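Below is one structure, written out as structure tokens, with a few remarks after it.
Left out: one protein chain. Kept in place: all the others.
Take a look at subunit A:
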Amino acid sequence: MDNNKSIETLVKTETIRKRVVSVDASKDEKVKTITMTDGPLIPKKGEKHLMTSWRITFFIALALLLGLVIFKPDPYREIFIVCIKGAPVTFEVTICAIIGAVFIGVFTGLGSVSKHHIINMISGVYVEFIRGIPLLVQLIFIYYALGRFFHIEGMIAAIIALSICFGAYMGEIVRAGIQAIPKGQMEAATALGLTRTQAFIYVILPQTAKVILPAIGNEFISMLKDSSLVSQLALADILRKGREYISRTFLSLETMLVVALIYLILTLVLSRLVGLLEERLHKNG
């Protein structure tokens, strides 16, 4: 449906694919803007160019990794086995933190569309704070703060820290998603006698969820990559396992090659899955 498409574009442009730099040539000379967006490129059936580059990258990465492990088992097989042991931690942190981030994001998003000025300001300030501080700095800061004042152990502290950091971006996604729902929906709901809260719960948010699902998928992939930062926090994720191996064997280049390939393959698979999800949502209107 046309309507849905425009909503999705709105959410996408309003949120965050910072990686893709595009110049909007349709606008007139003076207001030409360069928009930076974030997140991995999501290959979809319609976009042939992207799909091709996705395929090429994926098969090169896979062939390289398999080739190294099979034909040069020393040292690559051992490196691979050591590093992949970190994958459960990476996934655990990422999955738990994305759930936390969505949770925080829903409240932040609702806060930023709230008519209540103070709530509005709180979520605004939170978003500004988070966006202005490098992720690694935030992570370490929150991690130590949680450890000192609440005595929370490593894994959970890392998950909370990542949730707080990504919650701000998620809040922006939720806000854009809510604002993308036509005004008439809220009007119709309140005209029927529902309170604003009821209207949000039963009418606005279920529609928002569908609109922002692909964006959450993007965030998931970004988070999978950024979760490598938790290796700074003594969590045995993929990167950490690799670095531990380096400190034992000094095979730094070989190890990092494997680590990079593992991350690359994971994100490529996930980005295709998000692409499929998007296609599916499109089909169902």
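Following the convention adopted for this analysis, a contact is a pair of C-beta atoms (placed from the backbone, for glycine too) under 8 Å apart; a residue touches a chain by one contact, two chains touch by 3 or more; residues count from 1.
We adopt the following convention: contacts and distances are computed from a predicted model.
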{"item": "Chain not displayed: protein name in its UniProt record (\"Sigma-70 family RNA polymerase sigma factor\", \"Regulator of SigK\", \"O-antigen ligase domain-containing protein\" or \"Amino acid ABC transporter ATP-binding protein\")", "value": "\"Amino acid ABC transporter ATP-binding protein\""}
{"item": "Contact partner of the left-out chain, one of A:A188, A:A234 or A:V269", "value": "A:A188"}
{"item": "Absent-chain contact - pick from A:T57, A:Q179, A:Q207 or A:T249", "value": "A:Q207"}
{"item": "For subunit A, residues in touch with the removed chain", "value": "1, 182, 184-185, 187-195, 198, 202-203, 206-207, 210, 285"}
